[in-house]
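Omission of a single protein chain aside, the complex is shown with its protein chains in their original locations.
Right after this comes subunit A.
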Amino acid sequence: MDLSSQRQAVDGQVEVAFKVNGTAERLRVDPRTTLLDALRERLQLTGTKKGCDRGQCGACTVHVDGRRVLSCLTLVAMVEGREVTTIEGLAEDDQLHPVQRAFIECDGFQCGFCTPGQIMSAVAVLREGHATTDAQIREAMSGNICRCGAYPAIVEAVKQARS
């Protein structure tokens, strides 16, 4: 029987092939490895932040096949064959993504720790298209906690990026 598209070697490691920001990657990992740790520690993509590591803050938000998810609760073995986009993949050459520009122009952060997650969420919010009013934007962005309380400027940034 075809148990898996992944091969589990005798040493307990699994091999995972997936795309990150358009580049094909192939990793041999302990199956316990989260996507977050794989990005930060194996692929040196440290833009994605680890806040709570428990699904409670949104700092680790990335896109998998175009949908925003939490990389701290995603095992990297489970993204076999999928496309991951991180904050490093938004800009085109030295042209920032419109949402990145809007966060700078609206001062949508203080310390900046939550910002990559906020921006990945905001990009998805615009694509999802369910949020029009301020209240809807706040609700759609509620999975991203900001310890500095930059929320009003974050809502402004989302609105500016949309226009």
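Throughout what follows, contacts are C-beta pairs under 8 Å (C-beta built on N, C-alpha and C of every residue); 3 or more make two chains touch, one makes a residue touch a chain; residues count from 1.
Here is the rule we use: contacts and distances are computed from a predicted model.
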| item | value |
| --- | --- |
| Name of the absent chain as recorded in UniProt (options "Cytochrome ubiquinol oxidase subunit I", "ABC transporter", "Electron transfer flavoprotein subunit beta" or "Xanthine dehydrogenase family protein subunit M") | "Xanthine dehydrogenase family protein subunit M" |
| Touching residue (missing chain; options A:L90, A:C106, A:A140 or A:A161) | A:A140 |
| Positions on subunit A contacted by the hidden chain, ascending | 1-6, 8, 12, 14, 30-32, 34, 53-55, 58, 61, 67-70, 73-75, 77-78, 80, 121, 124-125, 128, 130, 138-140, 142-145 |
